[in-house]
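Removed: one protein chain of the complex. Kept in place: all other protein chains.
Just so it is clear, A and B label the chains in written order, and each chain counts residues from 1 on its own.
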Amino acid sequence: MSVAIQDFTIKYGDLTAVDEITATFPSGSTGLLGPNGAGKSSLIKGLLGLVDIFSGSASILGRDVKLERKAIRQIIGYMPEDDCLIPGLTGIGMVQYAGELCGMTREDAIQRAHEVLFLVGLGEARYRKVETYSSGMKQRIKLAQALVHDPKLLFLDEPTSGMDPKGRQEMLDLIENISKMGKMSIVLASHILVDVERTCDRVVIIHRGKMLEEGSVEDLRKSYSGVYTVRVEGDEAGFVKILEKKGCSVTHSEKQLLDITLPKGKETEVVLQAADKAGVQLRKLVTSVQTLEDVFVKLIGEDQRAHL
Amino acid sequence: MKIDVLNLSKWYGQVIGVNNLNFIIEPGVTGFLGPNGAGKTTLLRLLTGQLKPSKGQVAIDGEIVWNNHEILRKVGYCPEMDAFWSYLTGWEFVCSTMRMHGFTNAEAEERSQKAIGTMDMAEAQHKRIGGYSKGMRQRIKMAQAIAHDPDILFLDEPLNGMDPLGRHTTMQLIKQLGQDGKTVVVSSHVLHEVEQMTDTILLINHGRLLAEGNIYEIRRLIDTHPLQVTIRCDNVNVLTAKLLEFDDVMSVQFDRERNQLTVETNRPDDFHLRLPKIALDNGIQIHSLWSPDENLEAVFDYLVR
Partner (left out) sequence: MPIYEETYRSWHGQLVAVPRTWWVIAKTGVRLLWKKWMIILLMAAFGSLIGHGIYIYFVTRGLEQTGVGQIMSEFRINPGFFEGFIQRHWLMLIIVLLLAGAGIIANDRKFKALTIYFSKPVSFWDYTLGKFCVLGFYGCLVTLVPALLLFLFRVLLATDASYLKQYYWIPFSITGYSLLIILTLGSVLLAISASARGTRSAAILFFGLLYFPDLLRQILSRIPEVGLIALNADLQQVSSLLFELERPFRFSVVWAFVALLLVVILSFFLLRAKVKPTEVVR
């Protein structure tokens, strides 16, 4: 159990940001999702001790968040969403500084900082002042300072923000790699659901300060049995007619995609036969899966309507 | 309204921003892509008339854009930068922008109200922008860009900071605007989302145009990378043997764990046409079939070195 929270509440004056949430984040990587202002950032900040907890309790890796604040911060890493930098220092200086602040000796911190900087892809740039960094580099240095002390739990807040497509892929690869090799648990808060689908095993969805749903990505994206998404090129109309004659029901989805429900007992053979007969190119044939986005939109939409 | 770019170049002293660009943007949604530092921001500024070209010209509907305030009435711009008049409320911000466009008070208020409603900011419109979250600032920027019903829209990272619900609705809005005949140029790094909004892209790197047009057409043209097709079936060996009888198959890779094979074919049309027959004739059950690199992510990867 990486993180366990019980009736966790955070208030800013009369605004309740986190409303008595009870949840557990097991080890592995967990995605934290929710609309803006839902309480995700507040939840993370509350766990890190960056804002005051109104009521309830929380423990990280077995340690109470209120009582063992400093001890917790030594074993977790935080990559904030904002562009946070230590002014005046070079890349290597900042990461070394972060390491020393966590309790590493100077020599350990220097050695480890270089290692981590190679990992995040900051080569020669590490000798430049961090104020001169581009947005992609700032993301990388934030990750580096969170990893230098080899934490057991890593909080990532919008890690791909501002990065170009290559940078995004590299960051996501990095997160996958860290999760696997570092034996550390990850909590990833992001609005980009594709990123979450790719890197997380589980998700927790928060709305209006309350937990809406939690479950494994696999379960949430449950496939519809017997339903396939297909794309063909050629005589599509003819293809559809043949399928319907064979007892399938076909609906047009977006972007030239077709959702085909097979009759009971039949396999994909039916689709192949139809394609062959109609003389079309069979370009795509996959089981229909509900994406995380579908789940999210549905859940939040329902919750919003319930509150109207 | 079309956007015509002819021999467009812009340099700052010795530093090149964009280099000899020639393209036309038609109505509909166009994805505008490129790595950081490629010249996207410079090009957007040239297209919105904020920068004067060093060479060449930008024309909207036949009229040159630089120093042309009239034509810019038809242009909406949602910039990426986050610097704001933080002491204004959202409502004041959109309203004053509308007044600057020349609408009367009443019209400005009506348009602002509508745009703010479309962007789901009605609740927060009378709060100061300084207190907005990133996503809220994004929405109010969008509201200001669409309120005057422009024929041309330039959106620079419009989904930046928005939550999944906001992203979803904004993407739908953008698609709708494209269908309504507006010319919408969307710049974004999240390629998965660009794909959902359009099939037409404009890709630049190092200030030069790398590709323009339909994603799938572009993919076809990248002949250095034959199309990959992944097939999951119950008899990988037999299927592979049969597929290899044809000479358009350039390579085969296996994933034994998942019972998958991935082929590369340089004649995808022929390949996809013959595949169902081959499977049926040999009694092979195909569970799934897809092209892992026929998407924007792969196209970008192949084109941008």
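Brief remarks on what is shown
Following the convention adopted for this analysis, contacts are C-beta pairs under 8 Å (C-beta built on N, C-alpha and C of every residue); 3 or more make two chains touch, one makes a residue touch a chain.
Keep in mind that what you see is a predicted model, and the values were worked out from it rather than measured.
Note on the undisplayed chain: of the listed residues A:82, A:235 or A:302, the one touching it is A:82. Screening A:145, A:199 or A:229 for touch with the missing chain picks out A:145. For the options A:105, A:132, A:290 or A:304, the residue in contact with the chain missing from this view is A:105. Contact residues of subunit A toward the unshown chain are 12-13, 15, 45, 48-51, 69-71, 73-74, 78, 80, 82-89, 97-98, 100-105, 108, 112, 115, 118-119, 131, 145, 147, 149-150, 177-178, 181-183.
Assume only the chains that are shown with their structure count from here on.
One inter-chain figure worth recording: subunit A and subunit B are separated by 23 Å, centre to centre, where each centre is the mean of the chain's CA atoms.
Put simply, subunit B touches subunit A in their complex at residues 33-37, 133-136, 160-168, 189-192, 199, 268-269, 272-273, 275-277, 279-280, 285-291, 297, 300-301, 304.
In the complex of the two chains, the subunit A residues touching subunit B come out as 33-38, 134-136, 161-169, 191-194, 233-234, 255, 267-269, 271-273, 275-276, 279-287, 293, 296-297, 300-301.
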